[in-house]
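Of the protein chains in this complex, one is absent; all others appear in place.
Chain nomenclature is as follows: A and B, assigned in order of appearance, with residue numbering initiated at 1 for each chain independently.
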Amino acid sequence: MEFGTQTIQELLAGYRAKNFKPTEVVEKYLKNISERDEKLNSFLQVRPEETLKRARTLDAQIDNMSTLPLFGIPLAVKDNFLVNGWQATAGSKVLSGYISPYTATSVERLEAMGAVVVGKVNCDEFAMGSSNENSAFGPVRNPWDLERVPGGSSGGSSAAVAAGLATVSLGTDTGGSIRQPASLCGLVGLKPTYGRVSRYGIVSYASSLDQVGPFSRTVWDSARVMEVMSGFDPRDATSSKRSVPKFTEELNTNSKRTFKLGVSRAWLEGVDSDVAKSFDSALEVFKKMGCEIVEIDLPHTKYALSTYYLIAPSEASSNLARYDGVHYGYRTQSAKNSEELYSRSRGEGIGREVKLRIMLGTYALSAGYYDAFYLKANQVRRKIQEDFEKAFTQCDFVVSPTSPSTAFKLGEKTDDPLKMYLSDIFTLPVNLAGLPGLSMPCGLDSRNLPIGFQLIGKPFGEAELFLASHQYEQARGQFALPSMLKGKG
Amino acid sequence: MSLEKYESVIGLEVHAQLMTQSKMFCRCPNQFGSSPNTNVCPVCTGQPGSLPVINKKAIELGVRAAVALSCEIHPESVFARKNYFYPDLPKGYQISQYERPYSTQGHIVVRLKSGDEKRIGITRIHFEEDAGKSNHESYGTLVNLNRAGVPLIEIVSEPDMRNAHEAGQYLRALHSILRYADICDGNMEEGNFRCDANISVRLRGTEKFGTKVELKNINSFKFVEKAIEYEIQRQVFAIESGEKIIQQTRSWNSGKNVTEVMREKEQAHDYRYFPEPDLPKLMISSTWFEQIKKEMPELPKEACERFKKAFELSDYDASVLTSSKELAKYFEAVVAHCKNGKASANWVMNELLGRLNAAGREIGDTPVSETQLAELIKKIDSGEISGKIAKTVFEEMFATSKDASSIIKDKGLVQISDPAALESVVRKIIEGNPSQFAEYKAGKVKLLGFFVGQAMKETKGQANPALLNELVKKLLDS
Partner (left out) sequence: MLSREEVLKIAKLARLTLTEDEIAFYQKQLTRVLGHIQDLNQVQTSKEAFVQHVPNDAESFREDRAAPFANPEGLMRNAPAVENDSFLLPTIVEHS
């Protein structure tokens, strides 16, 4: 039996029916990794012995797998998550060789419920990027077309699941870093409401924007991961105490509901024609289900890029100050004194894009500029948030294409940071407003590259997001697979 | 040098570690002295992915401090990041409070040696976390992060002090309040009560402030006044010599008794303060605030008033005995045992404190325990020994820490109160001094003292003075 494209639901059913055991499944996924990943470069670390050891302990527990909702599910984890005993490079030379002394809460919870970490996956350095070309460990390639990017910053997480190297994966989303790569790789990617999932154990990029979320093939799988992983964590003072519904239970009832979808045509200008067509087709599917499309206005989303590129780099400049070669991480060999130790370690260890954002953020916070930059940006952020609050009085979800284009070629946008930043115009406002956003595949362009449809929900409205996207998924039917997987399991 | 032409303007910044079980933002034990880098965790070592969570007790203690210092407490305040690079600051920023501290506008009233009182303003108090420790060796700097993350309050005074004495008194009063209220251990040697001074001078009568110099590393009460006085003189001398005062940071060198330049403040640090995004706003509800006020331990002023009433002490005596919590506790324990407030006050203040001060010791280090002193007082009250003999006994107690009973026994110092024994002594003295006796009989009644003195000498001071006096008079007159 081939493995790699099964969903969580399918694997669990197979385990229950005793068709296979965790060690068999995990072995197959490890084999997929060793066979396919050289072309993709999505994995940065695998520990087959450790992983199989874990799978064996699960084998022994197969009779009470009902208590383990993620029993034997192969999970890839972005390398900016700390997992005890595994490396955590965050895609950076500055953390090369760093071994995590503890495990992130989100991963801890998934492992406790039976998930098996099969490896740490590649990402843009410190989660800053939209193409996974900023990694110190080489770019990741899109399984749909190896000359193209998988998106970023969670490019490795996305490519791994798309290529059948893991059933689900975890990524982080600060400005679109889960949704955009999910869109470019034909997967379901969710950024939860800010505060829904613990950030403890995630290498911080922008503290007020970062969130943890899953990549999966189906909405149900995403819901399963979320119901296990979400919820208050006493180690994260920004995590919400709101109770976490059993998301999959609601999906299992298969209730059909109708929703009002809000579209802002002004916001959608400049989208590739294939993407626009696919988006409109998806809207038709929703209409056929009885949903209503309403025109809404989001007047401040045009400032989202500037707002984001002041707030995120400012917080990042502070969050990344700890990478100084003193207590852990890369230390320069060429320092003659302590001043040089800091500057050379950081200068040599940190990549170009990250340094650009650190400098931008340092400048924005520096004496005399705080009011004009960081403060101002947070005030505009409030306006963006208010735009959505107003929109939600008229609709249940705000919808858009996830990305203005499909997967672009490697090197196409690397010379122009600003051009790269524009990949995120539909995803950025969602982080700024702290809202949940889900991307699901809705079509293919003329080059057979996936197109993503984004639903943005009300705060803590993940249940509704799952319901609506699950319904769409049922109506859409099975989504295509990348050619490298055609004919394989 | 005409020092009197000038007045100094002094402001003090105190960092006080809070007496909590765990650190400010993580659950590491808040303890001193573990071996290097063992009292640490991902949060206080700034590991990637770690996040701060506020220690509720630290906030409670901070609010207590604000109440004790008559400050205004803000129901909403904000934690902020103070960004700078230093090896003992593993995150590359310190979580502190900047534009919106939790408390502002308070004061302390201090008692000066002149007897006057002076009100010193407190500008603000805010929370922050402590940094680790760096040791600079010849081969490199060694960093120990055990102390990183310990909760602190920073108490900033108004520049209201005008001389070293006022500064010293402010510090002592602040120290006492923080100890009384169980907020801070106040151990300067262990570094949990640290003081920096900002000192400038100006000609008396002028309004404009002079250039201020920051003085750090004052780590003992002994040095505070000395260091400040030296700095004031240094600045006056410099000005009189035509020099300009350079804004800089200096430290006190206790070996050479001078202040020395630590670093030039050529460019102020750009700390790039911004609100801490990993924490919510600090909310102190009025219910919580009222509860903290209710549960306030007794403060020095309250203890002073209580002592005045309970033990009928003068204002001065009560304030001396309540000047430190330990001393007050010691005194109360003595009274509890011997039930004599006046005597306890007298002995503690005059005999004990006097000797302790001379020996450079604190009450925590007393060689005479509360019960030992109480026993001594009981023996005076019961007549076993005279007050005068007791002084000799006490000296021995202080030197050896032995009980009064054993000293009295060893030296055979029991007071003689047996009338028969004393009578025979008195008779002996009268018989041995016929001329004085004749003079007394002739009317020189003053000579009573002579006979009492001689009899007392005969008994080596052990005669019960009241009884002896009575007997001498009786026998002389008979």
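A few remarks follow.
Heads up, the rule we're going with is that a residue touches a chain if its C-beta (ideal position, glycine included) is under 8 Å from a C-beta of that chain, and two chains touch if they have at least 3 such contacts.
This structure is a prediction, so every number in the text was calculated from the model and none was measured.
Shown chains touched by the hidden chain across the complete assembly: A, B. Residue A:Val380 is the one among A:Leu52, A:Met65, A:Val294 or A:Val380 that touches the chain missing from this view. Checked against the full complex, the one of B:Asn30, B:Asn192 or B:Ser386 touching the unshown chain is B:Asn30. Shown as candidates are A:Met1, A:Ile99 or A:Ala475; the residue that touches the absent chain is A:Ile99.
Remark: the omitted chain is touched by one listed residue; of B:Asn55, B:Thr123, B:Asn192 or B:Ser324 this is B:Asn55.
Residue positions on subunit B in contact with the hidden chain: 20-22, 27-30, 35-42, 45, 47, 53-59, 84-87, 134-145, 262-263, 269-270, 272, 275, 277, 279-283, in rising order. Take subunit A: the residues that touch the chain left off the picture are 84, 97-102, 193-195, 208-209, 232, 234, 237-242, 300, 302-303, 305-307, 309-310, 317, 321, 324-331, 335-344, 346-348, 350, 352, 355-356, 358-360, 362-363, 366, 373, 375-383, 385, 417-418, 432, 434, 459.
By definition in this document, only the chains that are shown with their structure count from here on.
Centre-to-centre, using mean CA coordinates, subunit A is 58 Å away from subunit B. Considering their complex, residues 42, 45-54, 81, 83, 85, 87, 90-93, 141, 143, 145, 270, 272-274, 277-280 of subunit B touch subunit A. Against subunit B, the residues of subunit A that register as touching in their complex are 81-82, 88, 90, 95, 98, 101-102, 104, 199-204, 206-208, 234-238, 314-315, 317-318, 320-322, 324, 326-328, 338, 342, 362, 365-367, 370, 374.
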